[in-house]
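What you see is the complex with one protein chain gone and the rest in place.
When the chains are written out, they are named A and B in that same order, and each has its own residue count from 1.
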């Protein structure tokens, strides 16, 4: 049984989903692990890791629009706004989604379904460099 | 340390929660693992895995009603509707819940609390055959 940690730096360009499926798979290839799990963990509180439909870009746009309506910027009861109107909504969107995701590995491949992709979901308006930890456990 | 992957096929009958607790426990029994974790991963983007109250069916109905109101079908800004009015809401409900869940195993048993059950949460109106991967790691 091996445990390998690796890092991924993801450059985001404002709110929205960035697919990282191939980057995660590359780390698994490099690890040599054929059978186990991969845990994908984002080290921030204003973006998320989600598994989402990866075929049709309209699905991603509708998802982003839904979150903009569900957690609007500048709600009058927000007091945590040191970094601007998208500060507090970014934490709420993160809590409503996920900080980590765990995916099985069989024969060296992440066992995603046909339409599943792994995405970093950026909740801030500005560009950010995001740090994602990839932990691979298996043999 | 052993790693065992197994599959579960879940037949759903429209929107709602299907309990799979006993099916997951059977896979653990079969694996012989007494001590470790089980990762439950659904290979679709229009249904979820959740842990939920498993005693009172009214709790499940209220939950389904809440999600129907939170993510209504046919919102006028949805553009991803190739498969009908429940297409885009199903992806959003999945992102708001979970694709995977990890549960500790002690003495061969999932360590759920008294009122916890593992459920597949179907978000589509039609019947579906859903594929769930069960990964058991331990000794």
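Assorted remarks:
Heads up, the rule we're going with is that a residue touches a chain if its C-beta (ideal position, glycine included) is under 8 Å from a C-beta of that chain, and two chains touch if they have at least 3 such contacts.
Not measured: the values here are computed from a predicted model.
Contact with the chain that does not appear here is found for just one residue of B:29, B:65 or B:83, B:65.
From the options B:12, B:25, B:97 or B:135, the residue with contact to the unseen chain in the full assembly is B:97. Contact residues of subunit B toward the unshown chain are 1, 35-37, 50-53, 56, 58-59, 61-63, 65-66, 70, 96-98, 101-104, 106, 111-116, 137-139.
Contact between subunit A and the absent chain runs through residues 1, 3, 5, 39, 41-45, 70-71, 75, 77-80, 82, 88, 91-92, 94-96, 98-100, 102, 131, 133, 135, 137.
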